[in-house]
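Working notes, beginning with the structure itself.
Just one protein chain is left out here, and the rest sit where they should.
Labels for the chains are A and B, by order of writing; each one numbers its residues from 1.
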Amino acid sequence: MTTAGLFADNIHVRLAGKTILPELSFGLTMGEVTVIVGPNACGKSTLLRSLARLLPLSAGQIVLDGHDIHRQPTKQLARRLGLLPQSSEAPAGLTVHGLAARGRTPHQAPFRPWTRADEEAVEKALNATGMDHLAERPVEALSGGQRQRAWLALALAQDTDLLLLDEPTTYLDLPHQIEILDLVRRLNRDSGRTIAMVLHDINLAARVADRIVGMKDGRIAFEGKPADVVTADRMAELFGLNCVVIPDPLSGGPLVVPA
Amino acid sequence: MSSVTRKTAVSMGAALALAAVAIVTLRTGSWPLAWPDALSLTGMDATILWELRMPRALAAILAGACLGVSGAVFQTMLRNPLASPDLIGFTAGASAGAVATIAVTGGTAYVTAGAVGGGFVTSVLVFALAWRNGLDPLRLVLIGLVFGITLMALTNFLLGVSGPVQAGDVIRWLAGSFNARGWSAALTLAVVLALIAPVLWYLAFTLDRLDTGDDLARLLGLRVDAARLFLGLSAVVLASAAVSICGPLPFVAFMAGPIARMLARSPTSCLLLAGLAGATITLLADLAARIGFQGFHLPAGIYTALIGGPYLLGLVLLQTKRNRL
Partner (left out) sequence: MSETLTVSGRVSPAARPVNRAFAISLTLLLAAVFLSLLLGPRPVGLADIWHAVTGFDPDNAEQIVIRDIRWPKTLGGLLVGAALGTAGAVIQAVTRNPLADPGLLGVNAGATAGVVLPIFLLGLVDPSAYIWPALGGAMAASLLVWGLGAAGTGVVGMLVAGAAVTAFLFSLVGALLLLSRSALDVYRHWVLGALEGISLEAIQALLPFFLVGFACTALAARFLNALALGNDLARTLGTHIWLTRGLSLLAITCLCAASVALAGPIGFIGLLVPHAARRFSGADMRATIALSAIFGASLLLVADTAGRIILPGIRIDAGLTIALIGGPLMVVLISRGRVLSL
């Protein structure tokens, strides 16, 4: 497979002695927003972390543009692929600007000074996440939602074509959730960035995704356009939830109403 | 960027302080020097200055710098303020090696070799046992601790069973001292420091980015395991070199890092400042050792914690007050 894109080919992933992903093949279509949904502990995060090369594979391989990611130099990979992890503790004393600046690491080198391009990338990232007025505050002094946006600024400053986001909206209130998802969609539409996200809210997923992937018990249950796959049957199959799917009055897409 | 300028300013201040202490220490001693006669290269004053005081002071400065930097590297790369080569077995290995050579050869002729050998063997063992698909900081720390405690117990045991003359040698060596350290000692340390410093300078980039965790560092393209291995080896070489010259000076490696970070108010490692802090405290300790106390001369190792401890405590309390205001 020498086509452009990120492909997981029959991968088998274990964590702490347990098999999480028994045999999974997954292709990330470039230039799209893909959202992975599923019940708790179905392996969504594990899939994302495997794609980001954080987890070793017991079998199979993950290929980016035809090259096995486990054989690529770390720095090169970091310039193409960024991951926003689920939760992380910032070291004491680090400011929001400092944290976002860490995102420039793959573009830096021991003796290469901080350039104008680096500073601009950080400013853009802070602006996009609405954290510019908090730039000099220490991360530990922020609220949960602000902290999440600071970490998102780090991922954005990294300036990669591929961005993986693991539950980027967990601690945010609804307005901020919408804001972040709109930002993500803008990143995709304006600069063609490929986004893969894990979201726990199926309705938000339907709103923002070009493609939805449903996972259950470590396997892919279905994938396709939101209009096609967000149906009452699929929701019952995935979550065991009885629901009704109606057209969203604003966007026209599917809206899940639990029974 | 203001933290960088503060770091630079504090480092320059520390260098000046070190220079001032060095001048004081060169002028102090039981033999009063006549300046500027001493600066010439002949005569008794010159001999005292150039053959005795200068090399001893340089050895103290360089040993302190090696220990300070070594401690700071360990603490940062293992993400633990309690990590220092004293605690994590490497200086214990050097001590055990040195003490074993004293006990076996009955004298201090091969102490340096014993110390270097002991430190080297211990490090290899610890790193090898801790390596499992990479170098996990916690595993490294724990195995190092085990070695440290075991080797200290062994050292104490050797102390208990050795004859009185050897016991005296052992104790004097274990106390840490710069007595009769001359140009060969100073030059050895200078060479080691000159070789390791560029390595650390290069690795400082990665070192400063380990604090957010290994996963994130790898995501950002850093080669964490390789960096940690080389950082660890560099730190061990520095510590072993220092210990082989002057014995296991307590506390210097532990306190230099925190002192540097608190003075510079910087979340990153401040290796240069740690080296300066270590050097200054060690030089002061040696000065105290030479001055003595009512006719008693105690080795420098006694004074490092007596001086450094209260200073570190003071800084911690000051920082608390500042944080609460």
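Quick note on the criterion: a contact is a pair of C-beta atoms (placed from the backbone, for glycine too) under 8 Å apart; a residue touches a chain by one contact, two chains touch by 3 or more.
Small disclaimer: the values here were computed from a predicted structure and weren't measured.
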>> Please identify which residue in B:Pro55, B:Gly68, B:Gly232 or B:Pro250 touches the non-displayed chain.
In response: B:Pro250
> In the complete assembly, which of B:Leu142, B:Leu187 or B:Leu229 touches the absent chain?
Replying inline: B:Leu142
> With respect to the chain omitted from the figure, which of B:Trp31, B:Phe157 or B:Trp201 is a touching residue?
Replying inline: B:Phe157
> What chain B residues would touch the chain not displayed?
Replying inline: 80-83, 87, 129-130, 132, 136, 138-139, 141-143, 145-147, 149-150, 152-154, 156-157, 159-160, 171, 175, 250-251, 254-255, 258, 296, 298-299, 301-306, 308-310, 312-313, 316-317, 319-320, 323-324
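The rule we apply is simple: only the chains that are shown with their structure count from here on.
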> Hey, how far is the Cα centre of chain A from the one of chain B, in Å?
Replying inline: 45
> Any idea which chain A residues touch chain B in the complex?
Replying inline: 52-54, 56, 74-79, 82-83, 85, 88-94, 98, 102-103, 105-106, 108-110, 158
>> Help me check something: in the complex, which residues belonging to chain B touch chain A?
In response: 133, 201-205, 209, 211-213, 215-216, 218-223, 266-267
